[in-house]
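Only a single protein chain was left out; the remaining protein chains are all shown in position.
So that you can tell them apart, the chains are marked A, B and C in the order they are listed, and the count of residues begins at 1 in each.
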Amino acid sequence: MRRSGFNGILHTNFITNERGTSMEKLIEKSEYLHYINDNDTLLVGGFGLSGTPLTLIDELADSSKKGLTIVSNNLGEAGKGLGKLLLSKNIKKAKGSYFTSNRDAVKAWSDGELEIELIPQGTLAEAVRCGGAGIGGFYTKTAVGTKLAEGKDVKVIDGETYILEKAIKGDVSLIKAMKADTLGNLIYDHTGRNFNAVMATAGKIVIAEVDEIVEAGSFSPQEVETPHVYVDYIVMNKYVKKGGKYVEHS
Amino acid sequence: MRRSGFNGILHTNFITNERGTSMEKLIEKSEYLHYINDNDTLLVGGFGLSGTPLTLIDELADSSKKGLTIVSNNLGEAGKGLGKLLLSKNIKKAKGSYFTSNRDAVKAWSDGELEIELIPQGTLAEAVRCGGAGIGGFYTKTAVGTKLAEGKDVKVIDGETYILEKAIKGDVSLIKAMKADTLGNLIYDHTGRNFNAVMATAGKIVIAEVDEIVEAGSFSPQEVETPHVYVDYIVMNKYVKKGGKYVEHS
Amino acid sequence: MSIADRIKISKRIAEELNEGQVVNLGVGIPTLIPDYLGNKQLYMQSENGLLGMGPTPVDEEINMDLISASKQPITMEAGASLFDSSNSFAMIRGGHIDVAVLGVLQVDQTGEIANWAVPGETILGVGGAMDLVAGAKKIIIATMQTAKDGKAKLVKKLTLPSSGVRKADMVVTEHAVFTFDEGHMRLVEIISDVSIEQLIELTDAEFTYSEETITSN
Partner (left out) sequence: MSIADRIKISKRIAEELNEGQVVNLGVGIPTLIPDYLGNKQLYMQSENGLLGMGPTPVDEEINMDLISASKQPITMEAGASLFDSSNSFAMIRGGHIDVAVLGVLQVDQTGEIANWAVPGETILGVGGAMDLVAGAKKIIIATMQTAKDGKAKLVKKLTLPSSGVRKADMVVTEHAVFTFDEGHMRLVEIISDVSIEQLIELTDAEFTYSEETITSN
């Protein structure tokens, strides 16, 4: 069910993609920016550059959106993926598990231009899952007794010590799947599933970038990895995979 | 990796099933009882009689095990599935969401012969998932303000009221899958997946009853629903499905 | 309760459901709703692990491992998806079900629901009732105006155990349609030949209404 969030008029009904598949949720790549406001929290799928919505990120980098909080495992690499948003100055804050590998992120943080909240990778995944599952928080073993547990509630349950981690939700989720069917069911490419499956559940509006759209019924019910209920809009990937990497459409 | 829990000698290595598939985790149906002690907590998959390990239950009903706590959505139906364990007096306590449909359970409870702990269905599923995931407990919206919340910690997180539910773990999990591969990866039959997938994660020892064993590599990595790491032993289902229902092997 | 009344309630609720919505239907009256949806494409969620539940299968296609939450054999529509119980309730509790249609024992005039436990009788089942009450985006109650003993089911204050603090959005009975607005119950439509005075008689809950509402029928 399409969610509200933008009251303008969009010609989104039954857009037909290049393969002739008609689909209600399909929108042009530039359109999705209507759903993003300054200072929003965006949940972005991907692990490094794998399973990353490159097209959506490009649009965002070209936009004037500002003050965004990005929740994602990484900020891509320097100048690539979410790394582009650092250069384009759209981001105020990043929440994730590993930013060291992007020198631009390290520099922006050092220069006081980027706030960073470091979250263990498993805690991040679970917190986002909880955000999508109506769970307010959870007690985890991870990070007990470390700097990352400072200020967090501690509780002993059945003799084991846990810290409380709050659920994470977003205004908009930007995810990347390999294929969508015409209802919006998604399947991912191998380990490209990573954070995308949980990010899909925890945004008020969920935009999925996909390589291909197929007819509903093409996926077996067992193989659907993200049911269509979680997906509001679909944007076609402008890149194509060649030699295992996404390159510009030629 | 096979877990400890039984120190006797079992001839379990590379038993060959009737189809000639050899598999280290395969044991005879009677053998699994060695892993169950009196007063154990058993996590049992299934929803009504769907996805229920009927063969494992039969063995248990024929055993002298007693004082068991059964964690399962239901206690089967009168005289069927887990319902058999009521007649055979193996059970001390049942934790689950819906027992009303088994008149034997209602009677045993009325007669003071069965303790019952009622848990909302979604809370049960999530609590068992947490038990398998190293999470001590979670704050849920479900049951806030009801009798089932009495005595439970209440917490307001971001303006919403939640109650704390503790994780559920078991000594042994008894689950039912459609197929195993020779490593112990499992796939389920449609909605027969239900609680089986989470029960598989939260028992110290996990016994899976299956209809069929296939060679490792027969399942695509995407279609594995329970990775083999969760499965310790496999028992062949003695029933066969005919007309959509399990009947005695003829 | 007559089958005609059950059908009337189902039809009226079917009108409330919109193209493309994801809906969870409780046991009893709600299970009749799919028959009255006309051309509207809805997606039925079953809490034992399926989105895209289709109609009852022919006998040869019955599989006890493809069932609804009411444990009845079902089919799957094109675009259906299967998942485990924890993910099914993540979907429910997380607010991803557009509408849950539920039966009740009582609903009070603020919209608070009692649909799981009768005191004095054995309270041994709750199922997914509380999860659906807590999580669905919209809750529509399908109920007869009175219980078998003639007592009003729409009450001032629940005398039966609550199913949660989350309130219903709408109640449809064989006589009328009510909505809730900031804790107040409002009659929006009469759908039988009952008079407003008779309806008030059959209803313990206090509700407001406008003359237009009554005369519209």
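The rule is simple: contacts are C-beta pairs under 8 Å (C-beta built on N, C-alpha and C of every residue); 3 or more make two chains touch, one makes a residue touch a chain.
Here the structure is a predicted model, which means the values were calculated and not measured.
Q: So there's a chain missing from this view; which of the remaining chains does it actually touch?
A: So, taking every chain into account, the missing one touches A, B.
Q: Among A:Ser30, A:Thr191 or A:Ser220, which one is in touch with the chain left out?
A: A:Thr191
Q: Looking at B:Gly79, B:Pro221 or B:Gly243, which residue reaches the missing chain?
A: Spelled out, the listed residue whose C-beta touches the missing chain is B:Pro221.
Q: Would you write out the residues of subunit B that touch the absent chain, in ascending order?
A: Per the touch rule, subunit B residues meeting the hidden chain are 1-2, 24, 129, 131-135, 181-183, 185, 201-202, 215-217, 219, 221-222, 224, 227-230.
Q: I need the residue numbers on subunit A that touch the omitted chain, in ascending order.
A: Residues 47-51, 73, 97-101, 105-106, 109-110, 116, 118-126, 128-129, 140-148, 161, 178, 188-198, 225, 241, 243-246 of subunit A touch the chain absent from view.
Following the convention adopted for this analysis, only the chains that are shown with their structure count from here on.
Q: If every chain is reduced to the average of its C-alpha atoms, which one ends up farthest from subunit C?
A: A
Q: Would you pick out the residues of subunit C that each touch at least 2 other chains?
A: Expected reply: 50, 76, 82-83, 89-90, 92-93, 134-135.
Q: Two-or-more-chain contact residues of subunit B, please, as numbers and ranges.
A: Touching at least two other chains: 126, 140-142, 190, 225.
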